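Heads up, one of the protein chains got dropped from this complex, but the rest are sitting where they should.
Naming follows writing order (A, B, C, D, E and F), and every chain is counted from residue 1.
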Amino acid sequence: MQGQSQQQAYDRGITIFSPDGRLYQVEYAREAVKRGTASVGIRTPAGVVLAADRQVDSSLMEPSSVEKIHKADDHVGIASAGHVADARRLVDLARRRAQGEQLRYGQTIGVETLTRAVTDHIQEYTQTGGARPFGVALLVGGVEDGEPRLLETDPSGTDYEWQAAAIGSNRDVIQGFLEERYRPDLDLDGGLELALSALSEPEDDPVNAGDVDVATIGTDDETFRSVPEDRLESILAEIDGDESDE
Amino acid sequence: MQGQSQQQAYDRGITIFSPDGRLYQVEYAREAVKRGTASVGIRTPAGVVLAADRQVDSSLMEPSSVEKIHKADDHVGIASAGHVADARRLVDLARRRAQGEQLRYGQTIGVETLTRAVTDHIQEYTQTGGARPFGVALLVGGVEDGEPRLLETDPSGTDYEWQAAAIGSNRDVIQGFLEERYRPDLDLDGGLELALSALSEPEDDPVNAGDVDVATIGTDDETFRSVPEDRLESILAEIDGDESDE
Amino acid sequence: MQGQSQQQAYDRGITIFSPDGRLYQVEYAREAVKRGTASVGIRTPAGVVLAADRQVDSSLMEPSSVEKIHKADDHVGIASAGHVADARRLVDLARRRAQGEQLRYGQTIGVETLTRAVTDHIQEYTQTGGARPFGVALLVGGVEDGEPRLLETDPSGTDYEWQAAAIGSNRDVIQGFLEERYRPDLDLDGGLELALSALSEPEDDPVNAGDVDVATIGTDDETFRSVPEDRLESILAEIDGDESDE
Amino acid sequence: MQGQSQQQAYDRGITIFSPDGRLYQVEYAREAVKRGTASVGIRTPAGVVLAADRQVDSSLMEPSSVEKIHKADDHVGIASAGHVADARRLVDLARRRAQGEQLRYGQTIGVETLTRAVTDHIQEYTQTGGARPFGVALLVGGVEDGEPRLLETDPSGTDYEWQAAAIGSNRDVIQGFLEERYRPDLDLDGGLELALSALSEPEDDPVNAGDVDVATIGTDDETFRSVPEDRLESILAEIDGDESDE
Amino acid sequence: MQGQSQQQAYDRGITIFSPDGRLYQVEYAREAVKRGTASVGIRTPAGVVLAADRQVDSSLMEPSSVEKIHKADDHVGIASAGHVADARRLVDLARRRAQGEQLRYGQTIGVETLTRAVTDHIQEYTQTGGARPFGVALLVGGVEDGEPRLLETDPSGTDYEWQAAAIGSNRDVIQGFLEERYRPDLDLDGGLELALSALSEPEDDPVNAGDVDVATIGTDDETFRSVPEDRLESILAEIDGDESDE
Amino acid sequence: MQGQSQQQAYDRGITIFSPDGRLYQVEYAREAVKRGTASVGIRTPAGVVLAADRQVDSSLMEPSSVEKIHKADDHVGIASAGHVADARRLVDLARRRAQGEQLRYGQTIGVETLTRAVTDHIQEYTQTGGARPFGVALLVGGVEDGEPRLLETDPSGTDYEWQAAAIGSNRDVIQGFLEERYRPDLDLDGGLELALSALSEPEDDPVNAGDVDVATIGTDDETFRSVPEDRLESILAEIDGDESDE
Partner (left out) sequence: MQGQSQQQAYDRGITIFSPDGRLYQVEYAREAVKRGTASVGIRTPAGVVLAADRQVDSSLMEPSSVEKIHKADDHVGIASAGHVADARRLVDLARRRAQGEQLRYGQTIGVETLTRAVTDHIQEYTQTGGARPFGVALLVGGVEDGEPRLLETDPSGTDYEWQAAAIGSNRDVIQGFLEERYRPDLDLDGGLELALSALSEPEDDPVNAGDVDVATIGTDDETFRSVPEDRLESILAEIDGDESDE
């Protein structure tokens, strides 16, 4: 895709400003995010839905080992896109941070506080020499004081709050689909349906239940729950039916 | 905008002097500030007004999460322009510094003292190898001993005090507008009106109330207050009326 | 195979992102894995089989010293492909981690927990400057709570779980063979036969019993056992017979 | 002023000798000094005068915030030219050093001792790798044992003592003017007049009282005193009168 | 042998992967081994023989000071080829390790355990930046639990076990000779004869007794013994007779 | 004097050997010494004379602040040539070392011991990466056990003992003059005369008493004494007379 000499040029360097004020290493890390499979997050009054494509290269690979949705705490889940091992490190950081809050203050950590701990860590890796940025974006979903929250972290260390958001490959297509279809009064089932439809959009064909990783954090029990494959299949069947109806 | 070979050249390096005595990394960091959306600060006898444009890429993004005006202490607010994650780190530094003053000496930190703590930190990142400068400018506004103060920090670690100032994209246009319209005897409402007019100037069209983040720190209660959207809408309506009158 | 000037270019550098979001040092480390002899892992309900080719350059070399299958704990084995000395360091890490678990908590470490300790270590070497990534892939097989587990680590620090997997030279050919022949209801003997057949596939000729290193971890006694050469010979004889039958 | 490729070459490097025995980074730091607005110091038997131009970019900027004359201790003032944030760091160092002397030994620090503490710090930044030199020159004026002293520090870490000296932009013109006009028997008023005349010389037009920062340290009370703007105005009026007389 | 510009290119760099997964610095260190004079090791049921060529540049040099066979412990000897000073450091490491085992656990260190301590150290120097690999290969021979052992270490940090092995210059010729002539039932005298014949092979002429360094570690007393020059002479005379007979 | 591209090449690097065994950074540091004004030292049976040119750029500069002769201890003086701030650091090191000897052992430090402490420090800066060599040469003169001593340090960290020596600009001319005129039986006055004549030699015209810095350390009182300007004037007058006589 690129010439040999260009590859070589980027085998060395640190994160500094270009003459037009850009941080190229951060921008290249964003490209690493785009190379990862897509994840989406949907915030509904009844809770947050996180859903992710998982690329399984071989029929002999355990899909469950291609973890794209991680439980950070009882009430917080994290979906990732990009460099898998980088994601795991940030998720581990989030888990330790959540446990620390529990241990030190005896209380559940807020979704935004938790996200900031992660983005502070990401930012440091964009400023201090001798390390590359994290090549991963995260969607952090959870319930805080009864309110559903959905935040995104990017490789610059910035965080954004969303009603519905997509990260990873085909982000623009999926985000466009979400903007068109999202309604603020969705229930959790509606959120699940929208999430799966969104992931199906780029290929214009429903994803397979076995190829997605989906979880919800409801406002009722404030608990992270993986959605089982049979549940996903029935939703996907419904979507397919709806599509046929159109 | 620039050729591939120039990008590569700036992927490496540290902050050193050029033959004509310039620090290019600091100058490029100033370009990063110009790439950020604009913020303005207005000092009036009745207090300080901080106002900032916020760029929201998608209708599904929570505008409130694109934070451009930060409360640093009860009596101090900070508006930023440039690299968002860098701004957050400096704001966090300011908050910890303000809390420390309270804890150690039982007193409220001065606006200038607080700004200097921030600019000292910025300067160090321009001199010590292995790190890039901060790609952000801040407007620090507050009340100190009953007096309104408005200071700016730039990526070199210099601070300036202003009656009214703009940072970020279209800085020159907005600052020119402020120089023309600013009157030292403005009241807070006049300050709010001037701030919103200034942000509207580059596009020659009033900004939307939902696209700006505005706060005041009045001399009366010396308290940071976000200005609610409906208040912004009525001021903008008034500006529009005034414009039509002209 | 490559020109002099290209070699020189890669004698220097650290692990950073390329403009298209790739980490070339990690990708080159994957090439180092492909330069190593092949290893395969087979998970059956009765336990896990690990088998590895060992390249012996001279009739005077002790084949046993070309260690490709390592015992990490009583219930966990590790097969490697790639840079031999790098593999030994990661195996040592795994052993210390397993012993530590036993010493601190008086319990046997989980296969996945053990693998994660290894992949966390691998990931750090892809992000921190001044060190190269590990040029090795591992297959970690073991029994955890009575269940057989088979995980792979790659040079990026990612781990995957498999029913059956191949690493090292001719990986694609061998993995294709496994996908075709693997049955989830294999017994350990069937697993051994499949493993040896898979390693024989690239050359289309049965491997010699003396040129492979094979071990099993059965669910019955949860114990790592090297398979003796005479046992391998009788299995290979059977494979040869089966092949002739076809 | 210079080509793109030259800029890039100086975005990297450390302070080392050139073949003709020069330290280019130190020489470039001297260029940074020349880019700053001018400061002058005048030593008279009655005390020391420090005066500095201050460049105010906008009518809305508080001139007082463009600090060019700093009080280092009750009896010592420092005028600076060059990189503003670097100057602040050195002034802070001087202040801490003066306070330390007071705290530890209960005595006022000598002007030369104080200057040496600063130049030692400057020298270290020219020899140790990983940092750039300080891009600033200082004029340190004060009273020591009843005697007025005026010292200069340059970016190499050298100090010089002067009867009258200029630093910053147009140094050569101003220093020439001082050499022509300086008389050792000036009183403080004469010193003030000479200082303001010298700053006015390059433009051949009296400076504005609002555009200069002036302070004196008299031998009578050994105390740093800022000169108020009205006093400056009357002196400037007198200069103007004298000029007209010629 | 090589151009000036190529030399210069290799005066800088660290140990990283090339695009085809190779570690050039390690491969160049292997070239340093080939530049050293040859050493051979022979394992017989009665013990291990280590023999090494020593290059003496001048008739005035003490041959004994060109140490190629080192006693690591009472029961372990080490022959080296390559960078002499690097060899000494690894031999010192082995000695300290052997003494430590004795002091801490009151027992004799195993030959393999000792070799692994050395190869772990070698591997670290191939992965951590800021250091070059060790430019030396070792043959570690000894007796462990009554069994003779012969291991090799290479500059990558890999170890191999051998019946008979050669390292250093002309390795391929000598190893070929060993593969042809080695018999597993050799007695120590047969081993000595084979070792000296092997070192004589490249020149096709018996080596001089004064130009070789030879030691044995027998299974009977498990003790490192240097072979005196007169003993070597009588063996060489015998070889010469045998050669003549052919 | 040199092209732009050559300057740039020397803005980066560390002190390493060239192919012909030279340390260029040390040689360039010697050039820095030559760029400094000249100093001479004369050893006579009655004591040591140190004399130095001082370059005063402006009539308003205090000549005494261009310090070229430093008192290191009561019985030791140091003359310097080259980078002024580097000289001050080495002189400070010498002073601390002399004081330490007094404090720890209650005795006066030897001239050679003191010089070695300085040259050891200089040598370290030529071998350890990340720092440049010291760009200064020193003449260390003093009395030790009643004997006058005169030593030189150079930027490589070597020291030499002299009867009479010159450092700095025009060294070769001045040293030639000293070799021609020096007599071992000079008294202190003769030494002073020779020192001033030597400094006058390059311009072929007596130096001004105000432009030289001169000190003696006599064997009688073993005490460093600055020579006052009037004394210098009378000596210079005598030299002038002698010259006229010729």
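The rule is short, and it goes like this: a contact is a pair of C-beta atoms (placed from the backbone, for glycine too) under 8 Å apart; a residue touches a chain by one contact, two chains touch by 3 or more.
Just so we're clear, the structure is a prediction, and the values are computed from it rather than from any experiment.
Only one of F:Asp20, F:Asp57 or F:Asp204 touches the absent chain when the whole complex is considered: F:Asp20. Only one residue in the set E:Ala32, E:Ile78, E:Leu186 or E:Leu199 touches the chain that does not appear here, and it is E:Ala32. Within the whole complex, the absent chain has one touching residue among E:Asp86, E:Glu101 or E:Glu222, and that is E:Asp86. Within chain E, the residues in touch with the undisplayed chain are 1-2, 4, 6-8, 10-14, 24-25, 28-35, 58-62, 64-66, 83-86, 88-89, 92, 125, 129-135. In the full complex, chain F makes contact with the omitted chain through residues 6, 9-10, 12-25, 116, 119-120, 122-123, 126-130, 151, 156-165, 175, 178-179, 182.
What we mean here is this: only the chains that are shown with their structure count from here on.
The angle needed to superpose chain D on chain F by their Cα atoms is 50 degrees, rounded to the nearest 5. Chain A and chain E have Cα centroids lying 55 Å from one another.
Note: centroid distance chain B to chain E, computed from Cα atoms, is 69 Å. Counting partners per residue, chain C has 6, 10, 12-14, 24-25, 129-130 as the residues that reach two or more other chains.
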